[in-house]
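First the structure, in the form of C-alpha cells, and then the observations on it.
Here the complex is missing a single protein chain, while all its other protein chains stay put.
Should a chain be cited, it is by its letter among A, B and C, assigned in written order, with residues numbered from 1 in that chain.
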Amino acid sequence: MHELFQKIIALPWDQAPQWLFLIPAFVMLMGAAAAVMLRNLIHCALCLTLSFIALGVLFMALGAEFVGFVQLLVYVGAVAMLILFAILLTPAGEVAASNNPLRNFKFSRAFAAAGGATVALLVLVSLLGAIFFSPHARAVVPPAQAAIAPVKAIGENLLNHTLLPLQATAILLTAALIGAALLAKEEKKS
Amino acid sequence: MNFPGSGIFKGMVVSAINLFGSYFDRAHAKRLITEQYPEERPTLPEASRSFPFLVFDGDPEKGIRCVACKICEKECPPQCILIEQDRDENGKLLRRPKVFNIDISVCMGCQICVESCPFESIRMDNIYEVSSYDRFDSLVLPKEKLLKSNEYYHSIHPTEAAETDARIEAARLKKEAAAKAAAQKMAAAKAAAEAKAAAEQSSQPESQA
Amino acid sequence: MMLQVILAISAVLFCFGLLATLTRSNAIMVLIGIELMLGAGNLNFIAFWKFSTHPELLTGIMFAIFSIALAAAEAAVGLAIVIQVHRRLRSVNVNRATQLKG
Partner (left out) sequence: MNFIDLLKRIPEICKTPETLPLEGKKLILDFVTWLGSLVGIAVPPWVLTLVNILVVIVAIIAVFLIMFALMSVWERKILARAQNRYGPNRVGPWGLFQPVADGIKMLTKEDIVPRNADKVVHFIAPIVMLVPALILPVLLPYGRGMVAIDLSVGILFFFAVGAGSEVAIFLAGWSSRNKYSILGAMRAIAQMISYELPLVMSAVIVALVAGTLSPTGIVEAQGGYQFGFFPNWFVFTPWGFVACVLFYFSALAESNRSPFDLPEGESELVAGHLTEYSGFKYALFFMAEYVGMFAINGLLVTLFLGGYQAPLPFLTFIPSWCWFFIKLAFLAFSLVWVRATMPRFRIDQMMQFAWKFMLPMSFAALFSAAAWHYAGRGLLGWGISAVLVAIPYFALGYFCFTRHHSADNRRYLFSE
C-alpha cells in the first residue's frame, strides 16, 4: 500500500495538465456510444450533439482553437439542428411488409447487428494494433509542440496556399445548398 | 416623404411622443389617465349602481319602509333575496320584515327589485369594496347591513332620491286628499243617508197609506 | 505516447460510427454514423498536426477546416435525400429503398 502511494507520488504530475484532454475525450466517447446504442432517435441526435461539443472542446485542448470553434459552430449550430429537423420531418410510419430479402430469416435483425458489430470490432482491433504495435508505432514522435494556430496565419494560408480548394469548396457548398433545397422541395402535383 | 423603411421611423416617433409625453403632458389629462386606485378614488357617476339596499326614514327600526310584501323576493331573477315577515307576540303578522337577506354573490344588479317595489323601499347602492375572504357568510348581507338612511340615498343618487321623495310626498298628499275626500264623502253619504232616513220616515206613512 | 492515446480515442470513435452505419437500418442513424467517422478523421488531422515537426505549416488545421465544410455539405444533401426518400416510401428504412436494384 505504501509502495503504491509512493509510486503515485512519483508519477510526473507536472505533466498532468497536458492529459486534461482525456476529460472531453471521455465525454465524447460516451456521447458517441449513447448516440449509437439508444433507441429513441431524438436521444441519439442529442447525444451526437454532446459528442460534437466534446470533440470541439478536445480540439481546443489540443491547441487548435479555431478548428474547435468552427466545429462547434458548424456541427452544433447547423448539422445537429439539421439532423433533428430531419428526424422530426420523417416520422416513423407503419412498418409495411418490406421487400427485404432477409425478412424471412427469423433472426435477420440480430444477425445483421451481430455482423456489423463484428466488422466494427475487427476494424477497431486492427486500428489499435496498427497504432500500438506496428513498426511505425515505435517511430520517434516529435514532442508535442506548443502548437499555436493564429487566426491570421490560418487566413493567410487559406487565401494563399489553399486558394483553389477554398474556391472549390465554395462552389461545392453553393451546389449543396441549391441541391438540398431542390431535393427537399415538395414536388408539385401536376 | 416616403422611402423604403420610412414607416418604421414614423412608428418610432409616435411611440416616442407617447413615451416622453407621458412625463410632461399630464396636465392635459390626455395621457396617464390611469387612476392610482387605493390613493385616488373614482368619482362615480350618479347612475352607477352595484347592489340593492333598504331605505329607512329617521329611525332604522321604526322608519323602515319595507312592509315585507315579498314582491321583490318573487321578482328577483337569480332569487338572491330572502324575506321573513315579522310577527308580534300573539303571532299576528306585522307589516315589517324580520329577516331580509341579500346574497350579493348571487345578485346580478339588474334593479328589478327596485322597479317592482311599490313602497320605494329597496334601492340600488354604489358600493364596490365588498370583497371578502369567505364565499358564503360574509357575502350574504343581513338586514342590519342593508338598512341605510334616506340621507345616504340622497348623497349617492340625489336626483333619483328627490324624485322618490316627491313621489312619496305626492302619494302621501294624494292619500290624505283621498282620505279627506273619503271622509267628506262619508260625511256626505252619512248626511244623505240621514236625510234619506228622515225623508223615509216622513214619507213612510204616506206610502203605507 | 500521447499521440497514440489520441489516435486510439479516434479509432474508438471511428468504430462507433462504423457500428451505427452497419447495424442500424434507419437512414438518419447511418448519417449520424458517418458524421461520427468524419469527426474521428478530423481528430486524427489535429493530432498529427500537433505532433508534426512543422506545426506552423498548419497542414492538419487546413485539412480539418475543409473536412468540416465538406461534412456540412454532405449532411445537408444527405438529409435532403432522406426526406425525399421518406416522401416516396413513407419510411426511412434503408432496406426498403430498393427501387434501383436491377
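Keep in mind that, in the parts below, a contact is a pair of C-beta atoms (placed from the backbone, for glycine too) under 8 Å apart; a residue touches a chain by one contact, two chains touch by 3 or more.
Remember, predicted model here, so these are calculated numbers, not experimental data.
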{"item": "Which displayed chains the hidden chain touches across the whole complex", "value": "A, B"}
{"item": "Hidden-chain contact residue, picked from the options A:20, A:73 or A:178", "value": "A:73"}
{"item": "Hidden partner chain, touching residue among A:20, A:88, A:121 or A:175", "value": "A:88"}
{"item": "Missing-partner contacts on chain B, residue numbers", "value": "3-5, 8, 11-12, 14-16, 18-19, 22-23, 31-34, 36"}
{"item": "Positions on chain A where the hidden chain makes contact", "value": "42-43, 46, 49, 53, 56, 65-66, 69-70, 72-73, 76-78, 80-81, 84-85, 88, 150-152"}
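One rule holds in what follows: only the chains that are shown with their structure count from here on.
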{"item": "Approximate Å spacing (C-alpha centroids) for the pair chain A, chain C", "value": "6"}
{"item": "Chain centre separation (chain A, chain B; CA means) in Å", "value": "83"}
{"item": "Interface residues, chain A side, partner chain C - complex", "value": "18-19, 21-22, 25, 28-29, 32-33, 35-36, 41, 44-45, 48, 51-52, 55, 58-59, 62-64, 66-67, 70-71, 74-75, 78-79, 82-83, 85-87, 89-90, 92-93, 95-96, 98-100, 102, 112-113, 115-117, 119-121, 123-124, 127-128, 131-132, 137, 141-145, 147-149, 153-154, 157-158, 161-162, 165, 169, 172-173, 176-177, 179-181, 183-184, 186-187"}
{"item": "Footprint of chain A on chain C - complex, ascending", "value": "2-9, 11-26, 28-29, 31-33, 35-36, 39, 42-43, 46-47, 49-53, 55-56, 58, 60-62, 64-66, 68-77, 79-84, 86-87, 90-93, 95-96, 98"}
